[in-house]
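One protein chain is absent from this view; the other protein chains keep their places.
Letters are used for the chains, namely A and B, taken in the order the chains are written, and counting of residues starts over at 1 for each.
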């Protein structure tokens, strides 16, 4: 019913989709599986007309289409239920359904619309009252209202973005029952998810995306959790990384029984105990969203610590500000390179100064010196900066990361926290980052490496900690552990530490 | 791609914006504003070119015109400089008008409280009082903005009305001049409270303040740590926090200074121009300053230039009346320019392209 062929989409600095092909048949529930940042949302945004692909072709019912806008997509029978519902709270279900709908007369008969909504709802077993205002509905009901809205607009292809993220288990089960019914009535359903078990239980086919590329499509019946995990996190191909033997010095970072809240007020980190020594790389493995970001932010001083203690080089820095953490020698390469780590509209020089400015003794900036230092870093790490006066948002992903990491290690930090440092980079840039991190380790710095790529973690880490649900499942020696064991820990199994 | 024959106009995000575009967008906006208003003037049967020439002549055609244009541009300049700091941090301070009024209030308080002080004491006292009063008025909406993310656009706008009414209250009530026969004006300032002027013209020391502030601002923004922090904070609050900058503190400080400068503008107006507090000391300087700061792309030197042009527009606006043209021409011209400048902003970040959007 829908075919997406060799779709490529670039954003400044990121290759979001790289020749991704993907097809869904009528009557099928098809899952799009992948970690955060794997390119699922971009692909679906292309299908719903929000973005236009740089390359590739979309076919619907076998005919090539050009989706220039969401309106075009709707006209081709494509509808999407977003993770955050797009409903007007004080309006009723029926009112929301006709909102923004073309072809509705100025004076319309809400009653007849109510009726057809009720009929749709019966047909698909959605159980929704057209005249209830949205604010009175539960989250599950709101989701059904979204589905009815899309069906009302004649959708044949339904896309649901993480539909069960907000639902209770019972609601989730009911949702899949409804989806199955719709599939049986000839609709094509695409479910974006990263929940393995759910996808295995309820879908017909699964396409796995990783790093913007399609890893493959499998029939749900013919696959297993293990295979899917491997597809998601990468194949166990050990890379040849020349690594000096570990030479641990003193404890640099100590976390004792540390707990912190996530953005929604829940505990995202629970009773974390983790020490990192100078001269070692500690990797953090885990499915995205299990506390990695919070951990990095806590260490960098950007997130408040609820309970527990944080020490750097023996000094208690539990309550330290980001500035104090920087002064304590903690560098941080955040997940969001362009926007947090670097300022898109500032040039390379200014971005290089971003952290150094705190150290300017007089409060005045010596631009000559900054320019010189920046030029040195650019040369040293072979960063391709066509014009140092241009905003850095024009740089490619690899050069951005080299600039960012180059800046972060320029002050010879004690601890480097780095999150997904290789994500989206080409092989050459990856190699540079990799060797830079190892160099820092050999220099004596402590490195906290958060990644979703197991191969990367196995190759670089001296010890590997696995996070699940905000807790450390165990700390292992990657040389004495298998991918499978780590995969099990990522799924929530505790392991005795042997690292 | 599937369908190459489609060729609709649509906007596409610019990867970068060249300096040429940055300069041309405001310039073209002004030109289009002139043409647009010109059409309306033509509709009334007058020659738009003649009107514009008369305006120019009134504002820049004589020594007196130039001096008055400068007088008019002083409060615009100081307010716009203040706004430019806030805008640079992406704090949308619409409250310069109210902050100006509060500055006038602060300065008047000093002038009325210490009437016997000599100028070298009283003027600095008025400047400090004006700056503080305006600054605190800017700080007030900054607090909820910094701590609770309350939108400052609305709060600063609404606080303008409070400030204006507060001054109205003072001049009809407690601060009314007993000798004014109940006309709502404060007592005239004493000699020491009046800023010195240049010769017989009305050009006063506020011009020096404006130029000095512009210079200082240029240095602070480009060569100091704090100026850098403001730029980073404006571009990306997340990066500012990440880099160890105190984002919250900077919001408060920036809004205080932004308001303080507007307050200083208020001080110069009451001290040099009206020489007393009264209703309507500002015919919307604080609002015009928004357009000026915007047109000048927040660059201090450009702000000086644009302020003078705007001052000339206001002076020229009255001037054309003496030749029989309506005063509303200028209101309309200003409105049209503002409209096109704001509308033109889209071209800074987007470009209009025709047809299919392909890869690069």
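Quick note on the criterion: contacts are C-beta pairs under 8 Å (C-beta built on N, C-alpha and C of every residue); 3 or more make two chains touch, one makes a residue touch a chain.
Keep this in mind: contacts and distances are computed from a predicted model.
Novice: I want to check something: the complex is missing a chain, and I'd like its UniProt protein name from "BMP family ABC transporter substrate-binding protein", "histidine kinase", "1-acyl-sn-glycerol-3-phosphate acyltransferase" or "Aspartyl/glutamyl-tRNA(Asn/Gln) amidotransferase subunit B".
Specialist: "BMP family ABC transporter substrate-binding protein"
Novice: For the unseen chain, which displayed partners does it touch in the full complex?
Specialist: Contacts of the omitted chain with visible chains: B.
Novice: Using the definition of touch stated at the top, determine which of B:60, B:114, B:318 or B:350 touches the missing chain.
Specialist: If we include the chain that is not displayed, B:318 is the one touching it.
Novice: Among B:251, B:281 or B:302, single out the residue that touches the unshown chain.
Specialist: Among B:251, B:281 or B:302, only B:281 touches the chain that is not shown.
Novice: Considering the complete complex, identify which of B:157, B:230, B:243 or B:313 is in touch with the unshown chain.
Specialist: For the chain that is not drawn, the touching residue is B:157.
Novice: Residue by residue, what part of chain B touches the chain that was omitted?
Specialist: Here the touching residues of chain B are 44, 58, 64, 68, 71, 90, 92, 94, 149, 151-154, 157, 168, 172-174, 176-178, 180-185, 202, 236-238, 269, 273-274, 278-281, 283, 287, 290-291, 294, 315, 318-319, 321-328, 330-332, 334-336, 338-339, 342-343, 345.
The definition used in the following text is that only the chains that are shown with their structure count from here on.
Novice: Can you name the residues of chain A that touch chain B in the complex?
Specialist: My answer: residues 8, 10, 12, 52-59, 64-66, 68, 300, 302, 321-327, 332, 334, 336, 339-346, 350, 353-355, 357-358, 360, 363-365, 367, 390-391, 393-394.
Novice: What residues on chain B touch chain A, complex-wise?
Specialist: Residue list for chain B touching chain A: 1-3, 6, 8, 10, 15-16, 222-226, 228-229, 231-232, 235-236, 238-239, 241-246, 356-360.
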